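What you see is the complex with one protein chain gone and the rest in place.
Chain naming follows the written order as A and B, and within any one chain the residues start at number 1.
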Amino acid sequence: MEALLTSTFLTALLYGVVTAGLPLLLAGLGEQISEKAGVLNIGIEGMMLAGAYAGFAVALGAHSLWLGFMAGALAGAAVASLMALFCIRYGMNQIVIGIALTLGAEGLTALLHHFQFARTRPSLGKAPDFSIPLLSDIPVLGSALFTHNPVVYLGVALVPALAWLFKHSAVGLNLQAAGDKPGALDASGVSVTMTRTGAVLATGAFAGLGGAYMSEVGAGLFVPFMTGGAGFIGIVLAMLARGRPLWVLYGALLFGVSLALTTALQIGGFNIPTDVVQMLPFFMVMLVLVIFARHSVLPPALGLPYVRGER
Amino acid sequence: MSEASTPAISLKGVTKRFPGVVANDAITLDFFSGEIHALLGENGAGKSTLIGLLAGMQQPDEGSFELFGRPARILSPRDSLDRGIGTVFQHVLLVPSLSVLENLMLGGSWWRPLGREGALRTFGELAAMLGVTIDPDAPVGRLELGQQQQVEIIRALWRDAKVLILDEPTSMLTPQGVEDLGRVMRRLKEGGVAVIFITHKLREAYAFGDRISVLRLGRLVGAVPPERLERMSELEVTDEVIRLMFGQDKSYGDMAETLLGRGHRGRLNPVNRSGRPLLELVDVSTAAEMGECALKSLSLALWPGEVVGIAGVDGNGQKHLAEVLAGQRPVASGRMLIEEVDVTTEGVGARRRRGLSYITDERLGEGTVSSMSVATNLVLKEVGRPPLWRSGVTLWERIHESAREQIVRHDIRTPSERTPLGRLSGGNIQKVLLARELGEAMRIAVFNKPTYGLDLQNTNLARQRIRESAARGMATLVISTELDELFELADRIAVMFQGRLVGIVENSGEDEERIGRMMTGAAA
Partner (left out) sequence: MSAEGLPAAVLRVGLPILLAFAAGALILLALGKNPLDYYAFVFRRGLLSWAGLQETITRSAPLLLIAAGLIVAFRAGIWNLGVDGQFLLAAVVCAAVAPWLIGFLPRWLTLVSSLIVAALVGASWSLVPALLKARYGVNEIITTLMMSFLGISLANVLIKAAFWDPATTVPQTRTLPVASRLPRLFDTTIHFGIVIAVVAILFVHFVMTRTAFGLKLRIVGANPHAAVHAGLPMAPLTFATFALSAALIGMGGAIEILGVHGTVRADWNPAYGLLVIPLVFLARFNGLGSIVFVLFFAALQIGGESAARRLDVPHYYVLLLVSLVLLFLAIVEYLDQQSSRRRVAA
């Protein structure tokens, strides 16, 4: 047990928390934008996976992590554009289309992986970290929290940015109106379709970036189904956070801790089944729900297509 | 009135079709600046469609618009706003979770930060011009409906509207509120705005309009220009409008009465209230929920054969009252008795078996399942009970057979008993509801806004059914926001304000002012 308390272990663990939590943070923040606007984006798992594949493939081919990240975000947004087309434009059931997109992204990326990478199994080297001056010199915490890929800082910076956007910008008002009373937004001369489409595309880009981070930084390679439900956890984080970005961050950290602990325990050769650790965050979320369950405050128009003139 | 200038808006042969109906049929009409133009017509006459076209919600199939003499197409709500047309819709279209100011700032340029200071200034100016006082930072969901409407008017004027459209704006106001609205409209008119005032009440059209145009069945059937209107008395206008609407056909007498809100008033049946009441509420309170008005120790009794009207502005607890009576909503305290039996804890089914029925105002929202057949909707409250079910197994043959019979008996116009209910017109949906709720065994009926959204013919039909059931000895409660309706139907009129009964008066048909005062909370 002593090994648990060494500073190197702690540093590694905290570092792992951030690495594991970031994709969840991005997915959760992205999903939050969609949900605010009244779209339940079940396809986010597929968007992450598309981002993970595209990010890795481009980073590998172009020898540029940054191009990879951009490709990941674009791929996520591309899948999201189908969601927008079918669910917002055509008013189709958001759950069916979301599942279809997830299945499609799973199938397509697994196929592409099979034909491109399965034999040679290429991988990217360890992604370079960027140390924040001064902060990274803090013992233990410095190299755990302030020595990361810049995407991590971007992701964390998005939390206050979104909080500001939701509260103090026209975009934020539009999103909230689109989810609460789309007819009111329409009457104000703002297109509900465009607002929701923008929200869904942003979700796709966030999720895609999160996926790209998983493959490019987290794993250094692409494996079929590698997102392993991260998108679904993102959905849950967004629903629990009820429109508050900071809560998504808390939730992502909670799940990040459990994922990092799982890895750390495996490496450390401890005899606690990792599944128990994996269960913990889900268990805690359920516990929170059971104890604090009230009427969930979700946007009233969540999941419903908007047809002008129908109420 | 206005110099014979170019109209603010001209409609040139505008036609709009929907599946099965021509909602607007080649309408040619001018609206002038500095004039209140009353657009009069019954429900279903095509007024709302016309508004939808002007507001950019829909595009006409034929015909065109001219704005200040120039041809224009209105392709979207944005387009409509940009061209200086502000619209206040019949149903509140504000985001309840946002503040007044935030609602008004909706639709601003998205790349610019929210200009709170500027918005506050504009808000102040408009509020002063309209003579209203509203807290700009209050969440809209907390405002009364009348105030919400004022916010909507401010929003409609937000971008220098030259045309203001008000769709049935009086439906949620007290008589006093209607006066206030009239004042606001006149101020706007003096400011040079073209005000389009939509109503289905002839009296309001006469009281506020400088010009009256009459729509019927999608067509413009006539107009009274300001030169003539000025010189006419209310009675003359009434005759003229009735002639425009119904021609020489005298058989429309009932409908004309309904249009005028002048059915014979003050029913005053000799109701015997010496016996025990059929229905009784004793000190009933309900738990408040977000955005709803709860009941606060409300007591009420109904005797057989009497019709009690519940007057009040929408949103003063009527919904809770109806739901408590129906058994859809638990009480927080108090008791409910049917024939002196405590039924407080009984549900919908049990009370229904005691003969209580509830005809909801949300016909599609909760009254029916629009994707299911007419037959299923006719038995919606009997699911699982014999003789249409045998030990839980559905006897579809019997259900369809009995549905066919009811369709004939109640003159429900439907292609078949298997047609999804949502395909029926509003009047026929109401017939399905009435058929289901006013069966032989029923003894108490609770009507919530029974004629809401119905055309004249169906309005009369529904009122006829209410009179019939009262004549049969049923105890009947009619909740309505239309005072005229209550004057026509009720023996007694009770007034609700903020979840309480402010008072209850015998219906003599002449207490409009007193009841109007009570609707604002003043004691009887």
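In this section, a residue touches a chain if its C-beta (ideal position, glycine included) is under 8 Å from a C-beta of that chain, and two chains touch if they have at least 3 such contacts.
The structure displayed is predicted, hence computed values, not measured ones.
Though it is not drawn, the left-out chain touches A, B in the full complex. Considering B:V369, B:M442, B:V505 or B:A522, the position touching the chain not shown turns out to be B:V369 (whole complex).
Considering B:R17, B:R203, B:R219 or B:H410, the position touching the chain not shown turns out to be B:R17 (whole complex). Contact with the undisplayed chain is limited, among A:V236, A:L249 or A:A301, to A:V236. Mapped onto chain A, contacts with the missing chain fall at residues 40, 42, 82, 86, 90, 92-93, 95-97, 99-108, 110-111, 114-115, 224, 229, 232-233, 235-236, 239-240, 273, 275-276, 278-279, 282-283, 285-286, 289-290, 293-296, 298.
In the full complex, chain B contacts the hidden chain through residues 17-20, 326-328, 347-349, 352, 358, 360, 362, 365-372, 376, 380-381, 383-384, 389, 392-394, 396, 418.
Simple rule for what comes next: only the chains that are shown with their structure count from here on.
Between the Cα centres of chain A and chain B there is a gap of 46 Å. For chain B in complex with chain A, the residues that touch the partner chain are 52, 55, 57-58, 76-78, 80-82, 87, 89, 91, 93-98, 102-103, 105-110, 112-114, 155. Interface residues of chain A facing chain B in the complex, by the touch rule stated above, are 168-171, 173-174, 176-177, 180-181, 183-191, 308-309, 311.
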